[in-house]
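A protein chain is absent from this complex, but the other protein chains hold their places.
Presenting subunit A:
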Amino acid sequence: MGQITLENVTKSFGETQVIPPLDLDIQDGEFTVFVGPSGCGKSTLLRLIAGLEDITSGTIRIDGTDATDIPPAKRGLAMVFQSYALYPHMSVRKNIAFPMRMAGIDAAEQERRIEQAAAALNLTDYLDRRPGQLSGGQRQRVAIGRAIVREPAAFLFDEPLSNLDAALRVGMRLEISELHKRLATTMIYVTHDQVEAMTMADKIVVLRAGHIEQVGSPLELYRNPRNTFVAGFIGSPKMNLIEGEEAARNDAHTLGIRPEHIDVSATEGAWHGKVGVAEHLGSDTFFHVHETGLAETITVRAPGEVNFRHGDTIYMTPRSEQLHRFGADGLRIG
């Protein structure tokens, strides 16, 4: 079981309040991602749940029990750190065994779980090495192995993939997702990377300055962002946000349209502008269009075979059913 509830939780460092009163419910077995720009309080929130930081006020419940004053060691949670935080003086085997040793699990059971975790994480051949002799990806797998063997109520991941190179990151992302499917244990995952959030999460929590901006499934957030911040943060490339005349014509203060919801043409369309940079990804091409009279840059996603050169005039037509309208307060209208 791993249901985690935050009620009215706040955190201040000295005079500075980094987490204003906050409520959050994480269901058992759910993969929840905290996402937001750096300094939004997502890591702090995770550390509050872990118990590594004390909350200033409020209550944290784990499976219905008040865990607010329970030390991290006793909360039954496992954490994977960005820096891996392996014990450098211990072999991989001893690293993985450490939490079980602390829990006083008998040696035979320890050995069974180590073998099982090592097999699942492709670490069997490395059990007698030290962390220093492993690659970044292997180290992160050891950190995950150390978390698994405890059979925790929930896993906490603090930007676990940030130190890995891009190719490895995609692989590890899949591995963690598969691990979640297999174990069906609650996972809370902190990242600043909205792609990780979109691809892995059952539920995304978008944070800004300690506030929860929106909670929802990836597609809910993609389709119905609650405000301009979420609209701009979720989705890649970012949603185009247009203010002024064009927005007013649509009875909005800000008009949002995603790059993939604009059709392009060389001859006719609702909007037009000059092509600046074209990013060819093969399957798709992103055009950054200037001089549109709408916003400084409008980003458009077109199929890979569409070809405009720098300086070409491009015509664009937004799909009207995909337009997002926001009021002057930034909140979604309708």
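One rule holds for everything that comes next: a contact is a pair of C-beta atoms (placed from the backbone, for glycine too) under 8 Å apart; a residue touches a chain by one contact, two chains touch by 3 or more; residues count from 1.
Convention: contacts and distances are computed from a predicted model.
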Chain excluded from display, named as in UniProt, from "Na+/H+ antiporter subunit C", "Carbohydrate ABC transporter permease", "Nitrogen fixation protein NifU" or "Type cbb3 cytochrome oxidase biogenesis protein CcoI": "Carbohydrate ABC transporter permease"
Touching the absent chain when the full complex is considered, from A:R150, A:H192, A:R208 or A:H324: A:R150
From A:V9, A:L24 or A:A50, residue that would touch the chain that is not displayed: A:A50
Identified contact with the non-displayed chain, of A:P99, A:G137 or A:P259: A:P99
Interface with the undisplayed chain - residues on subunit A: 50, 52, 71-74, 77-79, 81-83, 85-89, 98-99, 102-103, 146, 150
